[in-house]
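With one protein chain held back, the other chains of the complex are shown just where they sit.
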Amino acid sequence: MTERTLVQAVNAAMARAMAEDPAVLVVGEDVGTDGGVFRATEGLLGRFGPQRVIDTPLAEAGIAGLAVGLAAQGFRPVAEIQFTGFIYAALDQVVNHAARLRTRTRGRLTCPLVIRAPTGGGVRAPEHHSESPEAMFAHIPGLRVVVASSPARAFGLLLAAIRDPDPVLFLEPTRLYRAVREEVPDDAPPLPLDRAFVLREGTDATLVAWGGMVPEALAAAEALEKEDVSCEVIDLATLKPLDEETILASVARTGRLVVVQEAPLTAGFGAEVAARVAERGLMSLRAPVRRVTGWDTVMPLLRLEQRYIPSAARIAAAVRDAMAFA
Amino acid sequence: MTERTLVQAVNAAMARAMAEDPAVLVVGEDVGTDGGVFRATEGLLGRFGPQRVIDTPLAEAGIAGLAVGLAAQGFRPVAEIQFTGFIYAALDQVVNHAARLRTRTRGRLTCPLVIRAPTGGGVRAPEHHSESPEAMFAHIPGLRVVVASSPARAFGLLLAAIRDPDPVLFLEPTRLYRAVREEVPDDAPPLPLDRAFVLREGTDATLVAWGGMVPEALAAAEALEKEDVSCEVIDLATLKPLDEETILASVARTGRLVVVQEAPLTAGFGAEVAARVAERGLMSLRAPVRRVTGWDTVMPLLRLEQRYIPSAARIAAAVRDAMAFA
Amino acid sequence: METVVARFEIRHRRHLGPDGVPAGDLPAFARDPAELVALYRGMVRTRAFDQKAVALQRTGRLGTYASSLGQEAVAVGLAAAMRPDDVFVPAFREHGAQLWRGVTMRELLLYWGGDERGSNFAGPRQDFPVNVPVGSQAPHAAGVALAMRLHGEDRAVVCAFGDGATSKGDVAEALVFAGVWSLPVVFVVNNNQWAISVPRRAQTAAETLAQKAIAAGIPGMQVDGNDVIAVRDAVAEALARARSGGGATVVEAVTYRLGDHTTADDARRYRDDAEVSPHWREEPLPRLRTYLTSLGAWTKAQEDALLAQCRAEVDQAEADYLATPPQDLASIFDHTFAVLPAELARQKAEATGDEP
Partner (left out) sequence: METVVARFEIRHRRHLGPDGVPAGDLPAFARDPAELVALYRGMVRTRAFDQKAVALQRTGRLGTYASSLGQEAVAVGLAAAMRPDDVFVPAFREHGAQLWRGVTMRELLLYWGGDERGSNFAGPRQDFPVNVPVGSQAPHAAGVALAMRLHGEDRAVVCAFGDGATSKGDVAEALVFAGVWSLPVVFVVNNNQWAISVPRRAQTAAETLAQKAIAAGIPGMQVDGNDVIAVRDAVAEALARARSGGGATVVEAVTYRLGDHTTADDARRYRDDAEVSPHWREEPLPRLRTYLTSLGAWTKAQEDALLAQCRAEVDQAEADYLATPPQDLASIFDHTFAVLPAELARQKAEATGDEP
């Protein structure tokens, strides 16, 4: 038995990847002696040494650009950005370089890097520490975007992300870092980076969620079960490339779609899920699509954050609405 | 008669705003003597002087942050970012500061600034000069996002954006800068920043577009008219806040929705439009929603750019599909 | 053939060493014991506030908090050099400066307790709120300074950030702007020698952080950041130059972070006592107290009275903070824009249960 929390699974995936491939490096602020502010890189410095676990100066654009240079030379850097609130400075490097180095050189130079970052709210963190900007990244051609939601999936997806020959943004909901423990053996296999996971089967409504919203969706499904409403719960896991088929197949069975996202409503990734169904699954829909999301306001400071983050109750209410419709 | 191209209309709106309000400043790279690389700020330096038209060092994050500081002191900076390809470095300042200064100080400090940038492809420009990242900005709470598509609307919307007490991202499709001339009097009124424009009425399908895609949508509508397909064409103009009602009212009449965006498909703003209709207009839909978009690839260099940018022909084909469905 | 085309030097200033004995003549303001007592009070008050905030966090009544233990001289010194109508653009560890400038303890507790109203200062209305994204406030300072310049005012800006922040591109860009336009702004580097777990030497190869200024063509200098007299003196000098059109300055204040990075940090993970303890002998409060005592300007009775007064003040602030009624959820919608857009009004109605 190797029970692990999500953050321990992240740590184990990096350790495994580093042990298997000397090209894997870890870079970022406080990833060395400190082991990362969430302890995601704990022990890696001791095990792999300062040539492979590298504390950087405080400069996010520089970290991302450095990783591009390392990757172009054949390393597989895993760069940590301390919180998604500070990832914006790295965006230019991701859009204009990491995600297009392969295509702009027609394959001559490539960019096998992973940028990891804790994301989302719910841990009473300071200002700028609780945002969910995944949709911005999912719009970037050439980038894979993955959001972890359980220890086992975090392990398999991160392992796959590190092995992937292209750049991956890997987001880890802080709220789930220590929420549960799960059996995650050291030799667990990588998981595919283009597949959604059906976590619970159901017949009345499809709940699509990712990251920190997955446990909420599951809780809503559980509550609704008592009301004889049967929900299928899908964890997208990889937002890009999107596993549209799994969503469409589910909606074809249930006829109802509720998409849950912690980020603000407008232009969030939930819109993409809804749009795909409106394009290719419209005729399956028996009720309007519902999105349960954060509001189009700045994520509030900690006193009000629970009123911002979608809850199982709000999700369940949306499902009931959809059930009432038809 | 004061016929103006779109870029001249942009210039006239700035001149008008500057003449009316001494708090309005223009800042950016090459906005002074050069008058901007597209001539958008031509003549402003001569007319308003170097205290109000300020050439900056080459630093986009700095420009955006400078504008935040100026705005907090009561100025109304209009900052030019030379191309949207270089706007990413400014994103941190937009997300973490401009768009939240008001709410994080509960109204004590505010941020009445405009960031203008040319956007989109189609002018055989160099690498990184042809992207359409509006969706990323539309996801930011506290920011208005406006995309111009005609000289008259550019004038009225930019005037309104400069007068607005909150931050506005104002995008100008380079392809339209000199595409047409239109009567734009100096004293034309501002236009509302929360309203879409129905440019053409129709009964069979609703085409929703913005920016450089508006003329394509209109051309498609014209072509389809000859086939007795009547298209309503809506220019969103302001993506955020979104004028959902105009879209829903149109789809209620036509029963078909085709959304056109130049940006890559996934997580583009078209998804938001489709999602809103799937939520609140589902029962009006007589055919699946269609999105006609750029591909999920990096915008190619100039040789292939016309194969990337949605054309009137592709839009018309999508409408025909929708018509064939029901 | 080589010629020298530019020469630079970085000077370090100290007035009062750890032993509390002045090194040479003191600046004019420091010859008035009342001024020094005020600085001392400011530092003690800051320390009392820090202690209270940490205690509140430990008992679950405050969010993560960044104590300024040991760095009080930087915040108090820079604030004392400013005029009330100057603008302060802080990082997140300059509580002492905010308090000096009239931000209330209750406001600071509200902010760190997770309530946005804490940044709606009743006092210094134009000061920027706490800035968390490291270094990103530096361009704001340049913008505020440019505004002052365009208005022809003789006000100036002080912007503070840490040693870690000096690696951020934003800071470099802000210095470029401030330099090229000779803006009235003083950048104070609170060099507490650590950026979370990254020590100063791993942050940059630069011998001093003051020399960041050289890249932007502006003067830079270093001061003993545990000597409040030197901090105030250097910042005042830089502000005087700024006001008279002489442009920007970087002042590196060398101090030490005696505590954890924040209440969420455990510094023992990355530095040991042997590293920390010598710095306790250099911290700012005892040296000024020693000097004041040697002048006969400070007694044990005064010290006790001050401590009691600070305790009373922080206790009152705590009570006021805890008694503040919570914000409505509506507040997060109402402050997003000057006027609530229709679609946000719909969300507000949904969120607050008041369906339209």
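Which chain is which? They are A, B and C, in the order written, and residues in each are numbered from 1.
We adopt the following convention: a contact is a pair of C-beta atoms (placed from the backbone, for glycine too) under 8 Å apart; a residue touches a chain by one contact, two chains touch by 3 or more.
Predicted, not measured: the structure shown is a model, and the values here were computed from it.
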item	value
Touching residue (missing chain; options A:166, A:204 or A:262)	A:166
Option from C:5, C:274 or C:323 whose C-beta touches the chain left out	C:5
Of B:203, B:230 or B:297, the one touching the omitted chain in the full complex	B:297
For subunit A, residues in touch with the removed chain	25, 51, 56-57, 59, 61-62, 64-75, 77, 92-93, 96-97, 102-110, 141-142, 144, 164-166, 194, 241-242, 244-245
Residue ranges of subunit B at the interface with the undisplayed chain	29-30, 32-35, 37, 55, 57-62, 85-86, 89, 124-129, 265-266, 295-298, 300-305, 307-308
Hidden partner chain, residues of subunit C it touches	1-15, 23-24, 167-173, 176, 179-180, 182, 202-208, 210-212, 214-218, 222, 247
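One rule holds for everything that comes next: only the chains that are shown with their structure count from here on.
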item	value
Most remote chain, CA-based centroid, reference being subunit C	B
Subunit B and subunit C: spacing of chain centres that average the CA atoms, whole Å	40
Centroid distance [mean C-alpha coordinates] between subunit B and subunit A, Å	30
Inter-centroid spacing, subunit C versus subunit A (mean Cα positions, whole Å)	36
Overlap residues in subunit B, where contacts from two or more other chains coincide	61, 92, 96, 103-104, 141-142, 242
Interface hub residues of subunit C, defined as touching at least two other chains	116, 133, 169-170, 331-332, 336, 343-344
